[in-house]
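One protein chain omitted, others in place.
For reference, chains read A, B and C in written order, and residue numbers begin at 1 within each chain.
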Amino acid sequence: MFSEGRGSPSANPEQRVVPPTGFTAHLTFLSAAAMAFLAVFALALSFSAGRLAERWATELALSATIRISAPQSQIPDQARAAMKVLETTPGIASARVLDKAEQEALLEPWLGPGLPLDALPLPRLIEVIAEPGGYDAEGLRQRLAAEAPGAVLDDHARWRRPLVNAARRLEQLGWLSIILITLTMGAVITLAAQAALAANAQVISVLRLIGAKDAFIVAAFVRRFTLRAVAGAALGTGAGMLAIALLPETGEAGGVLTGLGFHGAGWLWPLAIPLLAGFVAFWATRLAAFRCLKELT
Amino acid sequence: MFSEGRGSPSANPEQRVVPPTGFTAHLTFLSAAAMAFLAVFALALSFSAGRLAERWATELALSATIRISAPQSQIPDQARAAMKVLETTPGIASARVLDKAEQEALLEPWLGPGLPLDALPLPRLIEVIAEPGGYDAEGLRQRLAAEAPGAVLDDHARWRRPLVNAARRLEQLGWLSIILITLTMGAVITLAAQAALAANAQVISVLRLIGAKDAFIVAAFVRRFTLRAVAGAALGTGAGMLAIALLPETGEAGGVLTGLGFHGAGWLWPLAIPLLAGFVAFWATRLAAFRCLKELT
Amino acid sequence: MIELENLSYNYGGGELLSNISMELRPGAFHFLTGPSGAGKTTFLKLCYMELIPTAGQVRVFGENVREMDRDGIARARRRIGVVHQNCQFLDHLTMAENIALPLAVAGRMGPQEMQNLEELLVWVGLEHRAGALPPELSGGERQRAALARAVIMSPDVILADEPTGNVDWEMSKKLLALLVELNRMGKAILIATHDLNLIRAAKSQINARVLRIAGRHLQMAGAEL
Partner (left out) sequence: MIELENLSYNYGGGELLSNISMELRPGAFHFLTGPSGAGKTTFLKLCYMELIPTAGQVRVFGENVREMDRDGIARARRRIGVVHQNCQFLDHLTMAENIALPLAVAGRMGPQEMQNLEELLVWVGLEHRAGALPPELSGGERQRAALARAVIMSPDVILADEPTGNVDWEMSKKLLALLVELNRMGKAILIATHDLNLIRAAKSQINARVLRIAGRHLQMAGAEL
């Protein structure tokens, strides 16, 4: 009696009173697996988009220039004025007036080498390096217009900002999907638990009749469902991680997004999915079971 | 008898023999809704990514320049040679040598207005417009090096190609998600149908006992499950489309991706989701039911 | 109408029924007795084609069960009324709907049938419970409803497994009277029961035969009752 079977069941009879299989069991397992699989992809998408946004933002931050075109006599004054403005602008990491040699190197592609630059009335260039957070380009432009009318801010990475925004959006979309997926998983597990309880109404009424306490009955179901959800989610997570690891690698040059996946410690994140599934399953089943038992009188 | 209730049930008693509600019913409805909701997002992601890739690819195609820096005397020859190379390069839509005025406009930001350009030994610039499919930049570079050694291809949008690739990947990822979601939906509906059949084993055995044919029993279940899956998917699709319509609009300037959503006839696509769900549910239930009846002997 | 020929049956273990032959003719009234676990329910299940014999033949309405497809079995069952030992119903339909279910499934719901249903409900004493759901019924009420459902189609054969196990003696006699009347209309009737009083009462009214399953075989009994 209760002595064959798994483990030492006479100590844990509640493990045996719920039928071991059944479609609701498969259903829980499979939905957990499917949801976990989708969650891994959503997570990878979020991470990749986050990294992409990071990189684009960094590039953006390194690429502003101020050009001062004015009558030659006014250039030094205006350059000083512009530098002063930059010093008091929040979000600017450093600013530096380019010297002749650097300016020559910059112009070379356009004008060809060996150009008599000294003879030309060249504008002065200031390289601006922003802090990671960026700065208020519009405000800077207005202040420059007031203090150094010849200074033009060439925020030539400005057009990249929509890309960074897009990447950030994508990252948010990934997290939104994860939340959606978690909620769906919770709902599906709750309903699967209720279906299992409904399908096992006979088991419950028999156990009631012979004097089993609610906690005993609930424990039997909760345990089974939590294990099943964790197992399903673990399988789905594993499959998802494998699929991502096997995605064709296009290398760093190919952009972060084409290398959809996890880097380094990022691989640990998906491992949270089965834990989350277990947590969701535990509470979903527990609440469903206690509610169900209360309804049955 | 069978005369109250919906419609004219004595003509369709199979509509009443399956219990109208139950947790497997909710489960089917809800999983269809959740899957449809996720599918709408995946579809929107695919479409937006596709549009983004399209736009980036177009921009890429419009932005190559060839600069010919050589001793002044050789420039016209090399420009002709480069033009000849370009004419025979597949994938090039048009190429044009920029005239002085255009070149001046290009250089103005660097050198300031009123520059005595005529006095300068300026390189000649050729604007290259590629066809949508693009061209083999590496091959062009090699041929230019042979024919016009002073010609330098400035593929200055080249670094955008990874972005286009990324967008294409994202589009593929969207379609992959849709396939995954459809498969998951099919699996969940199949299992829900099997759970419902198992839960209604008594209904089936009663119907068998009184001489109901298999087709009658199957029809009752298939009809119910298909309707439920379609209704759930319709709800989920509606909710998903509403959510996407309500996403904050950042305008075209903000990049296509930030405006995640459907455009014009694209809004018709999600309407296919409930149909797909119904199709999947119909076959999943039908096969599950016939298999289940066969097993019950 | 139902013929068993050298039939044997086992559930995978030892033989439960062995080399049994029987014929149920139109107008026959048979009782089936035997100790608990002897195989009475199994015998009936073989008759209504829920089980297929491991050896020998079962012929229902002249057709060999082994050669019938699933739709053929369904058609034949419409001519056989069955009362299961643990009567099952569709729990979401009212008792009246449950009893009328064979008609609904066969698409025969005319006014004549509705009339019969009313009469039948009165006969089995369930007219006041017609609108109740099956789980709200008492054990005896369920058994009576199962009998009503078995006879509503006016089948050619009625197989009943312990139809009076949960009803009192007064009600048993009423149910027997219903079966006797059906028998007089030419229906073949086979009843598995432990209730010797019921058998005695039947024998006083009609020419009933008593079959007894004992030691895997079917014997004629009756003289000792």
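Definition applied: a residue touches a chain if its C-beta (ideal position, glycine included) is under 8 Å from a C-beta of that chain, and two chains touch if they have at least 3 such contacts.
No experiment lies behind these values; they were computed from the predicted model shown.
Shown chains touched by the undisplayed chain in the intact complex: A, C.
The omitted chain makes contact with just one of the residues C:A76, C:A100 or C:V167: C:V167.
Checked against the full complex, the candidates C:E97, C:E113 or C:E141 give a single residue touching the omitted chain, namely C:E141.
Checked against the full complex, the one of C:P35, C:G107 or C:G186 touching the unshown chain is C:P35. Residue-wise, the contact with the chain that is not shown comes from A:V206, picked out of A:A146, A:I179 or A:V206. Take subunit C: the residues that touch the chain left off the picture are 11, 33-37, 40-41, 85-86, 125, 129, 136, 138-141, 144, 161-162, 165-171, 194, 196.
Contact residues of subunit A toward the unshown chain are 1-2, 10, 13, 16-17, 19-20, 202-203, 205-216, 297.
Quick note on the criterion: only the chains that are shown with their structure count from here on.
Note: the chain lying farthest from subunit A is C, by mean C-alpha position. Spacing of subunit A relative to subunit C, judged by their CA centroids, is 67 angstrom.
The centroid of the Cα atoms in subunit A and the matching centroid in subunit B are 21 Å apart. The distance from the centre of subunit B to the centre of subunit C, with each centre set as the mean of the Cα atoms, comes to 62 Å.
Among the residues of subunit C, none is found touching two or more other chains.
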